[in-house]
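In this view, the complex is presented without one of its protein chains, the others remaining in place.
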Amino acid sequence: MSKHGRLLLAALAIVVIGGLIIVPMNFNRYGLYILSQWAVMTIAAMGLNLTLGYAGQVSLAQGAFVGIGAYGAAILTTHGWPLIASLGLVIVICFIVGWLLGYPALRVQHHYLAFVTLAFSTLMFLVFRNESWLTNGIYGISNIPRPEILGFPTRKPLPFYYLCLGSLALVTLAMWWLIRSPWGRAFMALRENPIRAQSLGIDTRRYTLMAFAIGSVLGGIAGVLYAPLTQYVDPVPFNLQLSLDLLMMVIVGGSGFMFGPFLGAMIAVLLPEWLRVAEGYYLMLYALAVIALLIYSPTGILGILDRYLGSRRTQAASALRAAAQSKLEAAQ
Amino acid sequence: MSNLLDLIVAGLATGAIYALVAVGFTLLWQTSQTINFAQGEFVMLPAFLMLAVMHLGAPFWLAVLVGVLLSALLLGLAFKMLLVDPMLRHGVLPLAIATMALAIGIKEAVKQFFSAEASPFPSIVPVGDVSVLGRAISLQSLGVLAVAILAVVGLTTLLNRTSLGHQMQAAAQNPTVARIIGVPVERMILLTFLINAVLVALASLLITPIYLAKFSSGEVLGQAAFIAAIVGGFNQVRGAIAGGLLIGVVDNLAAAYVSTQYRAAVPMVLLILVILFRPQGLLGRAEERTV
Amino acid sequence: MRSIILAGLCSAMLLSGAAYAQSGAPIKIANVAELSGGGATVGTNWKNGIDLAVEEINAKGGILGRKIEVSHADSQSNPGVARAQVQKALDSEPYVLLGPGYSGSVKVTAPLAAEAGITQIMGGEAAELTQAGNKFLFRTSFGQQSSMPKVAKYINDELKAKSVAVVWVNNDFGRGGRDVITKEFNRLGIKVAADLSTEAGQADFAADVSKIKAAAPDAVFIYVNEEESARILKEIKRQGVTAPLIGETTLVGQKVIELAGDAANGARGHVGLTTDAPVEAIKAFRDRFVKKYNYVPDHNGLKGYLAIYMVKATTEKMGKVDSKAFADTLHGLTIKTSTEPNILMDVTFDQNGDIDRQGFLVEVVEGKQVVKQVLPKLN
Partner (left out) sequence: MTAVLDVRDVKKSFGGITAVDGVSFDVQEGEILGLIGPNGCGKSTLFNCILGQLTPSGGEVRVDGKLVTGQRPAELNRLGVSRTFQLLQVFPKLSVRDNLILAGQEHRGSMLSRLFGPSDAGLTATADQMIGFFKLEHLANEPAGGLSYGQQKLLDAAMAFMGGPRLVLLDEPAGGVNPTMLGDLKERLIAINRERRATFVVIEHNMEFVMSLCSRVMVMAEGKVLAIGKPDEIRANPAVIEAYLGH
């Protein structure tokens, strides 16, 4: 990218971040709640984007990990644990369960893998619903407290929104670090050509499991925020539909793009709210919008941008090639 | 013992419903790698189309006819041309997501333009029970089973005995080669979409008297059919039938002998085991993979 | 940021509303209900009932000369979304909040309404909802804590059953009823011979019924939704179970009879609120509803309808539109059909927001509901 483009991008980033911090100060509780929800879902979708978008492993179980995180936080904080400690435990649990869920991916791929993870998702829903001794079953867990962060209470909507936004920022930084690291490169190699990756010494088994484990941890983190956000957790939101929705966020935003989940979660969380003016028709319009978008760009919103940049890059590359060719011919 | 037999017979009757929905599902996968998450809604919709025609004062037979035609037009032709064609070359996932959105769209449309209430639907099979193996079983279920088996026999005959069928198989198995030897691949794929559309309309006609015409009735059906298709063999029409029947029976046995709270878990565990140890399905053949 | 514009518009409307408040500006009521997702049938009935009542009242000049304006929001049957929509509704400062219908969604939203000091009239039936000391929450129907003991008493006194099979749908509605009645059975010394959870939308009840058969209970208590009631009744008939079948509104309603045919005969149940009640006003309501919406409402349609008339009666009692005093007025209020015919049956609200009203024990005889016993209003 040119220096000019980079500067433009940095300016855009500052405007967006500034906007996310300043504009909501005037929002009512509803607006803040929806934005917090967006931040939480973005974190979960980023996890799936790592597993699916970067490492190429189809998972329909991300919703189940949000559920594990939400239940973990709900159970522990209502028993007096601080949220940060529950977060620690949830991370460990999600890492282990995610790692184990990765094992089928070593045997089967693509749609078969999707079906295995789909089954896992349904099983987890049944556990949430049926194991009343732990989860209080269908009644759910209410009165989940909102935490105090460094002495600041987040009971009110605005501080809690900042907590979600701050968490999103931290997760984004960590993700950015991971994707730029040799691991990120290895994940992409796994997606694009696992056999070639192996021949270059990349332990595809371990990276596959890692992609599942880390992706699942992000799902868990989102869940840990979800519980105090709604202050009530029951099994219904964590059925298969959530996993499908998260998959949709990743694909619609643009799978394998760092900021795809931000846009995907925006479509999934904010678009229906905007469409509510259409009353009874809003979900229909929403479905149509998603279908139309996918028909227009099956690679998602960022796919449109990528196609545009891609065609410019190809032009530039072929110009370079032509130049090189003529130089070569001149030398002969 | 007689109890076990009862459960199996009842399970087969329910399984026949799943099987009928699963057949079209596998057809679409075979010819165009389309995983249709809206298949359940595809079964729900034709009944409402027929009800709509009946509301206009048409007799039942005419409503059925119009319903089947509309279904072929909407769920066959339009579905393929507007949704599948533009997205297919971008892989399975975007299309799968689009069908999920389509499922939401169909459900909401039916709820909005008809009703959120369940409506009864006239049965073409006489209502009543007959005694099978000493157990009362509803004629409607038997009707579904008969039609499911007929559909498979018909499809198998079509695919294996006619030149049209051979062309369809060629188009499904290796489109490139098929094109070279002069098979009109595009037309063959369109044909499978039309067959699926007619099958779901047929399923709708048979199932709705039992399930009632309700906007949400596709959810349970779609998921059960989905699992049935995978367990039976994603690329075999008779696999879908076997899978459907198996899921129907397993579900009942699970409720009776495992736990009613976890009955839904048993087919899922079966699904996981099948995928891990026999990914081509119980009756399927291994898919060719290129390294 | 469209929401800013929307918020701006809303506040502009509110301001202009305030200016005209004294000269008959509409009374704003917000409804948040399950209009899509698993509870869509519940929510849609509730919404239609509300709309019918509002239309009637507005046609007659409104409440205290002011028209009613209801906004409907969809909770997607998801507590998280319900919370967002209730927050949105509360931000626009409604007179009264209606809904939601799912007990979980009520639990997550009730503290918000209480904090805002807005009265919430909801459809949830779980026992615990009104026992948390929330002074702003009101029911539209019997909570399970008052309906289930009546059923248990009937099973004990009239049927003299010593063992009962309990069939329930595994959601908050079914589970709640099951938990309360099981407790009652324990108290009365009745054995639970089989405890069967079923799924919403379940098609095949063969396994469940064969378990009932194996348990050979003196009676079967069935607490599932109407469509599943019809399916299980058919299966019970098919497998030849002869024990008496007892349930609630969802077992003996007109819809079940229509769907189950012969198989519904003999089913008995406690009915708190039903369009089949032998009350002229309710029959008239049913006719009006069918005329407008072309189908027979379930009890949720009635609940929505009554919610609006509760608002009307309370407001007229106060003689002014005052959302702060609303809850206090409704506590302990008795609304009589003599003063408000469309409340359909005399009803009293206690300090918890629970209701007291006449109930019925009915049996399905030859495809018709027959009232066997009238359970009088307590106070």
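By letter and in written order, the chains are A, B and C; residue numbering begins at 1 in each of them.
Keep this in mind: a contact is a pair of C-beta atoms (placed from the backbone, for glycine too) under 8 Å apart; a residue touches a chain by one contact, two chains touch by 3 or more.
Worth saying up front: this structure is predicted, and the values here are computed from it rather than measured.
Across the entire complex, contacts from the unshown chain go to A. Per the touch definition above, the residue from A:Gly80, A:Gly151 or A:Pro182 contacting the chain not shown is A:Pro182. Across the entire complex, the residue among A:Lys156, A:Arg206 or A:Arg307 in touch with the chain not shown is A:Arg206. By the touch definition given at the top, chain A reaches the unshown chain through residues 178, 180-183, 185-186, 188-189, 192-193, 195-196, 198-206, 313-314, 317, 320-321, 323-324, 328, 332.
We adopt the following convention: only the chains that are shown with their structure count from here on.
Contact topology of the protein chains: fully connected, every pair of chains touching. Spacing of chain B relative to chain C, judged by their CA centroids, is 36 angstrom. Within chain C, the positions touching two or more other chains are listed as 36, 38, 170. Within chain B, the positions touching two or more other chains are listed as 108, 261, 264. Put simply, chain C touches chain B in their complex at residues 36, 38, 40-41, 43-45, 170, 196-199, 201-204, 206-208, 210-211, 213-214, 226-227, 234-235, 238-239, 255, 258-259, 261, 293-295. Against chain C, in their complex, chain B makes its touches with residues 3, 6-7, 10-11, 13-14, 17, 107-108, 111, 115-120, 127, 129, 135-138, 210-212, 214-217, 219-220, 248, 251-256, 260-261, 263-264. Residues 23, 26-31, 33-34, 37, 129, 137-140, 142, 226, 229-232, 234, 236-237, 273-274, 276, 279-280, 282-283 of chain A are the ones that touch chain C when the two sit in their complex.
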